[in-house]
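All protein chains but one are shown at their positions in the complex.
By letter and in written order, the chains are A and B; residue numbering begins at 1 in each of them.
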Amino acid sequence: MYDLMLQGAAHVFQPWTLFAIFCGVTGGLVIGSIPGLTSTMAIALMVPLTYAMEIEFAIPLLMGVYCGAISGGLVGAILLNIPGTPASAGTCLDGYPMAAKGQATRALGLAVYSSMIGGVLSGLALVLIAPTLAKVALSFGPWEYFALVVFTFTCISAMSSKGRAVKAFMAAFIGLALALVGLDEASGQTRLTFGFTAFESGFYELPALIGLYAIPQLLADTDDIGRSATMIKINYKLREFMGTFREVMSRKRDLGRSTFLGIVIGILPGVGPGLSNIVAYSQAKRASSQPEKFGTGELPESVMSPEAANNASMGGALIPMLTLGIPGDASTLMMLGAFMLHGIDPGPLLFRDHGDIVWVVFIAFFVAFAFCTLVYHFFIPLTVKAISVPRQYVIPVLLILCTVGCYALNNRMFDVYCFLGFGLLGYFLHIARVPVLPVILGLILGPMAEEQLSLALAFGQGSVLPFVTRPISGTILLISILSLVLPPILGRRRRRKAVEPA
Amino acid sequence: MRTIDLIFSGVYLTVLLIAFTQIGDLREISAASFTSAKLFPQLVLGLGLVMGVIETLRTLFLPSPADEGIGFRQTLAMTFRPRRMLLLALFVIYLAAIKPLGFLIATGIFCFATIALLTPRVTPVSLVIAALVSVCTLALIYQLLVVYLQAFLP
Partner (left out) sequence: MKFSSYALAAAVSALAATSALAFPDKPIELVVPFSPGGGSDVSARVFAQCLEGQIDQKVLIKNIEGARGKIGEVEVRDARPDGYKLLWAHQGMDMGLATGRSDYNYTAFKPVASTVAMNYGIFAGANSGIDGVESLKSKVSENPGSYTIGTALNGFSHFAALDFLEQAGVSVDDVRTIPMSGDKNRIVAAIQGNLTLVPTAVGAAAPYVDSGDMKPVAVLSADRDPRLGDAQTGQEQGADSQFAMYFTTYAPKDTPQEAIDTLADAWIAAAEDPACQEKLGKQSMTVVPAKGTELDDVLAKRYARIEELADKFNLTSEGN
């Protein structure tokens, strides 16, 4: 094992390879942090370029882009309230309010350090217990997946402000209904296309995400033009930025919980960082002693939890990819293609046949995170400066970038029109004061729920009993029900207690 | 805010009802007798409708919460503020113009026009800045996507 590790290290610690990781991280960070240019796009465009390279060079470069692009999403989420990936949608909830209060440096610092810690911890899990974790992933059948979807769905109640939970669920059903549009994968027939061929592909989550967040935000931003007083005033100080590290370390419990959730959700193929950040956020809120302060941008853990979780999911998503050859999310799916093109089959035999490549992945992952942390210290001041550029210049440029980004995902104008359509929907919801995050969640969860439910019923010959009798799915469902029912009851009791002494 | 809430519920219920009736036209999968092509869509849309009805009843019969901050008229005025509508109109025209004009030309014009129209006081200097920003954006997109990443432009 050690000689393989040394071999892997020897591959990575070549000046040119290190340089490649560095470029990958920097490029990924820039692309990931610009709203509209998403991490999926960065990787989709990078993977074909690596086909012509040596594998020892291509893999570290891709790892760099992967780490950089996914963690770069936090910048757009915090400074502009436009997440670049579903993975940082949870970060918007508290990161933007915190930045709007003038604490952008604090919000960015919290997010950067917690995501680095989450990433490194998940990397350790990847190195130390990958095969064991892979077994956990394999024990998840359709029943467990469906239960997990139900559980994530119940998290919506924790993410909405008081009295608006039903509205949030309605938004989620809008997402679920939109997810029905297109070709039904199981039965091979089209639904709700109203006769248009273009609709048969269904709606992709990224144009929807960018549209729902970017267009309402940019439209609302036009109000700020010419009013310099309302601009976010940011005085960036490196010391203040570094100082948040201590704040992050003071919340070890939240950090640990979010990282754990991130890894566990990340190893499940097909789930990935898009869900883990939302689950971690809602769990942090449930565990918190001041849940009413979530969403206001006061508490550090409300920014840290989603970021720690989504980066932890990255290491997690690599586990099924390397050990089973099953991609954890859209990005790892494309990396899988890169492995295959280099004549390496990720799968059960990768550790035996290509042990050195496995170590290249491991070491490159850590090096990428180290570079990522380093680059952030120079990159954040730049982004903070960029935010004080007058709005009239920022708005058209961002709209153009979103257009390009949506087009580049699938080379189709239809996706750009979707971006506009979802933008209008988002604007309508914004006016009606309905949160947009549940719409995205519904759009992501819908196809998964449908596929897993029909599979579970088909395997179980129409019986729904396995949902309850299988231990893991039964437990998850029980927790989901409790998490819906308990908080109102406990809350009422707490309120009564608070009233009694007075 | 009550009026807005009711409008939202109304639109929501209508859309879901249309979807629900459309799903009824799906045919069953004959090869797999245990699953139905209609089961999941009807489950989702049905639950969604129930949610909508609950919320509508709640808005109608429960006293609305205290944060009655902005009235209906104000909200409408805010929604259709001239600058917001201007930006939206420009963007729609831009998307429509990409195909006939070509991406690079359309983008240049859109960028320039938007900055010029959104700037509070149009001066020669602001026009020069607008032109500069447009050129830089185009250069950035071209350099990053076409040269480095070999992507396709619309």
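Just so it is clear, a residue touches a chain if its C-beta (ideal position, glycine included) is under 8 Å from a C-beta of that chain, and two chains touch if they have at least 3 such contacts.
The shown structure was predicted, so the numbers you read here are calculated from the model rather than taken from an experiment.
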item: Contact with the hidden chain (one of A:Gln14, A:Thr132, A:Gln189 or A:Ser250); value: A:Gln189
item: Which residue of A:Val120, A:Met170, A:Ala284 or A:Leu333 touches the chain not shown here; value: A:Leu333
item: Contact footprint on chain A, counting only the chain that is left out; value: 44, 47-48, 51-52, 138-139, 141-142, 182-183, 185-190, 197-198, 200-202, 269, 324-327, 333-338, 340-341, 343, 345-350, 410-412, 414, 451, 454-455, 458-459
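Everything that follows uses one rule, which is that only the chains that are shown with their structure count from here on.
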item: Gap in Å, rounded to a whole number, between the CA centres of chain B and chain A; value: 22
item: Residues on chain B engaged by chain A in the complex (per definition of touch); value: 1, 4-5, 7-9, 11-12, 15-16, 19, 22-23, 26-27, 29, 32, 34-35, 37, 39-41, 44-45, 47-48, 51-52, 54-55, 58, 65, 75, 78-79, 81, 83-84, 86-88, 91-92, 94-95, 98-99, 107, 110-111, 114-115, 118-120, 129, 133, 137, 141, 144-145, 149-154
item: Residues of chain A touching chain B in the complex; value: 31, 45-46, 48-49, 163, 166-167, 169-170, 173-174, 176-177, 180, 184, 186-187, 189, 191-192, 194, 218-220, 222-223, 225-226, 391-393, 395-397, 399-401, 403-404, 407-408, 411, 413, 416-417, 420, 427-428, 431-434, 446, 449-450, 453-454, 457-458, 460-462
